[in-house]
Structures are given as C-alpha cells and as structure tokens.
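Scroll down for the structure; my scribbles are underneath it.
Yeah, one chain of the complex is gone here, protein chain that is, but the others are all in their spots.
== chain A ==
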Amino acid sequence: MRSRKKIFLVLLFIIQLSIIWPVYSLFRGVYPMILGFPLSFAWIIAMLFASFFLLLWYYWSDPAHNPSRTSDKAGDH
C-alpha cells in the first residue's frame, strides 16, 4: 500500500473516531463557544470540513489522476 493511501486511511480513522465515542466525548460540552456555536456543534462542523479537505487532498494528490478521462457516450444525442 502506498504511503499516500496509508496516511489517508489513518486520518480517516481518526476523523471517524472523532465523531463517536471516545474522542467526541472529550468535546461534548457547550463551552468554549466557537463563533457562537457550542463546542459540541462546532466540533462536528470542524470534522465535516476535515473530511472534505482530506478527500480533496487525496483527489488532488492522485498520481494516476487523469482529469481528461471521459467515456464514450451511448445514446442518440
């Protein structure tokens, strides 16, 4: 397995643990409020961004990435 994939899977695992017990239980409280949101809510939103940027990085760093690949379109148009 390439190290890029390993890093991805480890970070994904960390994010998954962060939205359930046990990691999320460390950030379960209301205070400190972040940008007006209770900590528990802000944490979930932060994890949503973390997973978004993780997959975005994985997509951008794909060595076999070939954006021009499109299939022949079947049909009558």
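Everything that follows uses one rule, which is that a residue touches a chain if its C-beta (ideal position, glycine included) is under 8 Å from a C-beta of that chain, and two chains touch if they have at least 3 such contacts; residues count from 1.
Going forward, contacts and distances are computed from a predicted model.
**Q** Absent chain per UniProt: "Spermidine/putrescine transport system permease protein", "Solute:Na+ symporter, SSS family", "ABC transporter substrate-binding protein" or "Acyl-CoA dehydrogenase family protein"?
**A** Per the UniProt record, the undisplayed chain of the complex is "Solute:Na+ symporter, SSS family".
**Q** Just the residue numbers, please: which parts of chain A touch the chain that's not shown?
**A** So the residues of chain A touching the missing chain come out as 12, 15-16, 19-21, 24-25, 27-31, 33, 35-38, 40-41, 43-45, 47-49, 51-52, 55-56, 58-59, 67, 69-71, 73-77.
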